[in-house]
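Before I ask anything, here is the structure I am working with.
Only a single protein chain was left out; the remaining protein chains are all shown in position.
Our next item is chain A:
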Amino acid sequence: MATLSINNVRKQYGAVEVLKGIDLTLADGEFLVLLGPSGCGKSTLLNMIAGLETISAGEIRIDQRVVNGVHPKDRDIAMVFQSYALYPNMTVARNIGFSLEMRGQSKAERDTAVRRVAKLLQIEHLLDRKPAQLSGGQRQRVAMGRALVRDPKIFLFDEPLSNLDAKLRVDMRTEIKKLHQRLGTTVVYVTHDQIEAMTLASRIAIMKEGVVQQFAPPQEVYERPANMYVAGFIGSPTMNFVRGTLSAEGDRLGVSVGRDRGLFLPLPETPDQAPDQAGHWLGQEVILGIRPEAVTCHDPAAAAGNPALARVSCRVDVLEPTGADTITYIQLNGQEVVARIKPSDRVTEGATADFMIDMARANLFDPKTEQRI
């Protein structure tokens, strides 16, 4: 149970700057996910919190205590590694109890603690085995047990699920979430899997090339991405980016897209509601970001009561049924757009159908800086 604050933390290897000033603050019991592609510096940051890497500049505080120079064992943290890093020469019980052994606890104390954790993780029957005799999922549990046994202030997870097969990964993900709900310990979790990030996090920090792109709760990251990188990284299929021009038609503000900017998509805001932005951007190039699920088949009943739904007529190129929805590639006035429609919507490849775009869920980006407008 602890707060964690990372203030302007930097990491340099020689002339290469891997982390370029990271600022993150976590309240007690939060679940932070560091999300990003490989090489973005997320694991380096985690190792710095753990104390396995030195901090080039800035400071890391756990519960207000600056831990920059504190040895990993004295930081009161526990870590679960991607490779599990179980000691192959020791039994499961000794693996779990090793940190207590190193801290000079008696055999009896250790046994009690190991039993408690083993019960929590349902691995009591494995305690006498060696890691080599365990399956991937069981090793994963033992690795978590080793972290849990000390009741640390902060848990650090370094891509703990990426070595598991798809089904087990989903199960363990749920279990990690349950554990967090039950124990309420602060967690820092590194992954490159956006689904893991969305499902587990109380807040996500999306990183790219050593810079935090956005630090916000999952839903906000999804709905209001700070820039096009974040928008493209989160969500599957990815967000549609449509080039257009911000324009006004009558008293409605909108985006003209497609050939000759011939298709006007009205935004829910009127020019009066957003005068500053509108004045600056009117007539300028913008990028319209639309999630696939914001593009659906036209439904007259829904459209009637909602002025934010823009009706468009598009040719259907390809249908990809996934069961729950059908991913549909359509031509929005000359630009390809992905829509997520219901399987019950009867559209056919090659034909033209009516779609509606929920402009209330649209995002506008600056084409030069790629930042959200």
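The criterion applied here is as follows: a residue touches a chain if its C-beta (ideal position, glycine included) is under 8 Å from a C-beta of that chain, and two chains touch if they have at least 3 such contacts; residues count from 1.
The rule we apply is simple: contacts and distances are computed from a predicted model.
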{"item": "Absent chain [UniProt protein name; select from \"DNA helicase\", \"Glucose/mannose transport system permease protein\", \"Tetrathionate reductase\" or \"Cation acetate symporter\"]", "value": "\"Glucose/mannose transport system permease protein\""}
{"item": "Given A:V18, A:A57 or A:A85, the one touching the chain that is not displayed", "value": "A:A85"}
{"item": "Touching residues on chain A - with respect to the absent chain", "value": "47, 50-52, 72-73, 77-79, 81-85, 87-89, 98-99, 102-103, 146"}
